[in-house]
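Please see the structure below; I have some questions.
Here the complex is missing a single protein chain, while all its other protein chains stay put.
Chain nomenclature is as follows: A, B and C, assigned in order of appearance, with residue numbering initiated at 1 for each chain independently.
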Amino acid sequence: MTVMNMANALNDALAVALADDERVVLLGEDIGRTGGVFRVTDGLQTRFGENRVIDTPVAESGIVGAAFGMAIAGLRPVAEIQFLGFSYPAYDQIVSHVGRIRNRSNHRFTAPLVIRIPFGGGIGAAEHHSESSEAMYAHTPGIKVVVPATPSAAKGLLLAAIEDPDPVIFLEPIRVYRAIKEEVPEGRFTIPIGVADIVRTGSDVSVIAYGATVRDALASADTLDADGVSVEVIDLRTLSPLDASTVVASAQKTGRVVAVSEGHRTAGIASELAAIVQEQALYSLLAPVQRVTGWDTVVPLKRTERHHIPGVARIVAAVRRTLED
Amino acid sequence: MTVMNMANALNDALAVALADDERVVLLGEDIGRTGGVFRVTDGLQTRFGENRVIDTPVAESGIVGAAFGMAIAGLRPVAEIQFLGFSYPAYDQIVSHVGRIRNRSNHRFTAPLVIRIPFGGGIGAAEHHSESSEAMYAHTPGIKVVVPATPSAAKGLLLAAIEDPDPVIFLEPIRVYRAIKEEVPEGRFTIPIGVADIVRTGSDVSVIAYGATVRDALASADTLDADGVSVEVIDLRTLSPLDASTVVASAQKTGRVVAVSEGHRTAGIASELAAIVQEQALYSLLAPVQRVTGWDTVVPLKRTERHHIPGVARIVAAVRRTLED
Amino acid sequence: MEPVRILDVDGRLLDESPLPAEEIRRLFAAMVTARAFDHKASALQLQGRLATYAQFEGQEAAQIGSAAALRADDWMVATYRDAAAMWMQGFPWENLLLGRMGDERGGSPPQGVNVLPPSITVGAHMIHAVGLGWAERLRGSDRVAITYFGDGATSEGDFHEAMNFAGVYRTPTVFLCQNNGWAISMSRERQTASETIAQKADAYGIPGVLVDGNDVLAVFAVTRDAVGRARRGEGATLIEAQTQRMGAHTTADDAGRYRDEATLAAWKLRDPIDRVRKYLQASGAWSEAWEQELIASASVEIETAANRAEGLAPFGPGAAFDRVFARPSAHIELQRAELLRDLGGEA
Partner (left out) sequence: MEPVRILDVDGRLLDESPLPAEEIRRLFAAMVTARAFDHKASALQLQGRLATYAQFEGQEAAQIGSAAALRADDWMVATYRDAAAMWMQGFPWENLLLGRMGDERGGSPPQGVNVLPPSITVGAHMIHAVGLGWAERLRGSDRVAITYFGDGATSEGDFHEAMNFAGVYRTPTVFLCQNNGWAISMSRERQTASETIAQKADAYGIPGVLVDGNDVLAVFAVTRDAVGRARRGEGATLIEAQTQRMGAHTTADDAGRYRDEATLAAWKLRDPIDRVRKYLQASGAWSEAWEQELIASASVEIETAANRAEGLAPFGPGAAFDRVFARPSAHIELQRAELLRDLGGEA
């Protein structure tokens, strides 16, 4: 066990994968010489060489398309896209090809690749650098979407993603990279994809979150605890395939649900959670599922970004609304 | 009034727009010489010339990006993408640029363009030709998403889209192009964007649909009517911005809702409808909102496509489920 | 830039043949068989036994000549119009027809056949060939990858990214562009303002070769050289094979709307099979009986393939759920159950 932040934990996971499995190669913009915009791949090119950690031209569609071909040929590529907003040029490769080769070839060809992408706001970054469009990928068949909330989860989930026989989009919450430090197990260990984590048990209200908002959900739970409100907090960890049973069980237990997502509201992850809960637990609901999300606006720049990202204030307000009804 | 199918009605709308407003230009692959894959632009290049109806190279990002520039410069471009599955290479242009210039420039520059795209399955087409990924665009801020269900709605909505000060993605249900004929008003007329249409009033269950599935919803209503079940059918017409109040009012009236969408289920349009209804009408609900959708699988090819597209059988079954509870 | 040509339209060798007579007979037989498939597939489509079909008649030399230069284990990433090339590299007729019947099992060739299912999207697949070849080189194999695409595909951004990656990493990739004059109704002249497509290779530090796409020997020769360079680690090559599709874009298209008869007639005189027949005839290596026999046996073979494809046990309604992931997730199983419930009997 060593205490690490999420960036270090991811770097450690990648080092383990590169050392254990020669099929693993990393490719992306600036991941080698500089170790990536967030230094997640720091030192890996020096250690594993330019054929294992590959700096690429500025071409996201090319990065994903090449990684896709490599995966079909039997490698285990881990591609990095610098920010979620820059994955859009690769959208066709991801949706039409990465997610479909298994279907198209009836399992004859498969693409076990991982696409690592920093996402979300909170650091007052420039336009396009604070996207939270994960719902678009969760809506895409044939692709798994994984989002860690803590350093150790990041390591265990990333190693699981690299082992997974299917393509995984691995979203790394930017404002968590260096914000949380915790003990992270040494060496190889994995955390199952598709299983949510009940990070805090409670009896009055269930708050479902993922990524950076899990921290806010826990902080909200503390605040509410002071007022005698017992909040259960669930970290989804995987957005696709979604662990509906854990969410529904919690909803049935508490009867009140707040779905938190930094992404836009319309047809977002919180909408999916609300749909599932009312579908499978309607008669347990004591109040409508509250959606606490980013708005259907472009993510605002630094000066007003704070009003877009769901924080403790809005989560607490939503929990209280479920109690008013 | 003339009786027209949807392809003719759209052709008529484009002719009216081209004749009335010299700022209107059409561009896309094969729209001129051949009049487009579905002949929607048939004869328009001959009538209005190669500078008004422009055949382009095979480059969707280029088509949308160029149309975007034209719109900023004051033209009213109507771009055509041959199939929804081929809009993905233009995804970055649509999401990062078309939908954002108003926000980025605080209204100083705007992009009033229309992107016409045939979508949906039902004709046993080749891979990528039966996509129903409208939720991805509905999830995108700054863009309106409009879907006509009938020939006259197609004409009125398309003319409204061309007049609209904001970018509109106009989705044309492929299997409706020639399947429905009806009287269509001559000349210019518009149907408001953002307003749903109650196409059949009923008291027991509300079925919310759009595009090609509206027909199936109406057929289901007939079937159920025979059993004494009174079904209200709502055609959304616009997916973004969604007309929540019409949907909620109907839900409050009937207490039972079936949300129909051909798109994938997870974070789809039906999920959004379920989320809104439980949010604003929970206490009126007599049963969970049922989602009748395409599955979270790649759209199957001809041989099994029928099991993917929600038809009368599944809509009727869903309505009955809402009555069982 | 003059296209490489070895066999002229009258079947005369302009240069030394890159292949012995027996091999030329083999390529002739392959082209005749491929054309028989093309005709048969069009007929099946008319009978409603296939969905839309994209004919390749006129492009047999470009596809057969290039595919003949590959090693059996090389990778191929081609398009909806490249049935002849795919078949040459081992993709069975049955699979090609099955795909056209709307059955995903068509995309699953036998083990050992390193040919991906035909790409329906225009442009995206070229970079896949770059990744495939690159992976082979990274693990020390000398397998190369060839990708087929049309003149229209060169306008897509993905063509550019694929060529650039191939140039930067010197991947073992052969870019084979069949410039058949058209992208549906868009003529090559209006597709891009560059004089040739071959010259686009310059922009990526890659050699570009122009070849008479209706000359099977020339196509074989330039592809053999490109494959050789790739295998020796000398990087990628772009080949522009100038040809013409004699049919419409697909069975759903009407070429009369954009192509005049004169163009067609001119190209008919450059038919890729005729000139080889003349060549073989001159050396007494061809007979009417032999060609008829080739066509006859091809037709039988293809009819059999079609019947097998049609006879294949139908998918159950839940089949699509099995193809999403290696193992269906719980949420996929729930959806399968929901479908089966709604279908009641049919399941």
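Quick notes on this one:
Criterion: contacts are C-beta pairs under 8 Å (C-beta built on N, C-alpha and C of every residue); 3 or more make two chains touch, one makes a residue touch a chain.
On a predicted model such as this, the values are computed, not experimentally measured, just so you know.
By the touch rule given at the top, the unshown chain touches A, B, C in the complete complex. Here the missing chain is touched by one residue of A:48, A:68, A:86 or A:119, and it is A:86.
In the complete assembly, the contact with the undisplayed chain comes from A:128, out of A:23, A:52, A:128 or A:237.
Residue-wise, the contact with the chain that is not shown comes from C:167, picked out of C:3, C:133 or C:167.
Residues of chain A in contact with the chain left out of this view: 29-30, 32-35, 55-62, 85-86, 89, 124-129, 265-266, 295-298, 300-305, 307-308, 313-314, 317-318.
Contact between chain B and the absent chain runs through residues 25, 51, 56-57, 59, 61-62, 65-75, 89, 92-93, 96-97, 101-110, 141-142, 144, 165-166, 194, 241-245. Listed for chain C, the residues touching the missing chain in the whole complex are 155-161, 164, 167-168, 170, 190-195, 199-200, 202-206.
We take it that only the chains that are shown with their structure count from here on.
Among the remaining chains, C is positioned farthest from chain A, on the basis of C-alpha centroids. Annotation: 35 Å between the Cα-based centres of chain B and chain C. Listed for chain C are residues 104, 121, 124, 157-158, 320, 323-324, 331-332, each touching two or more other chains. For chain A, the set of residues touching two or more other chains reads 89, 92, 96, 103-104, 141-142, 242.
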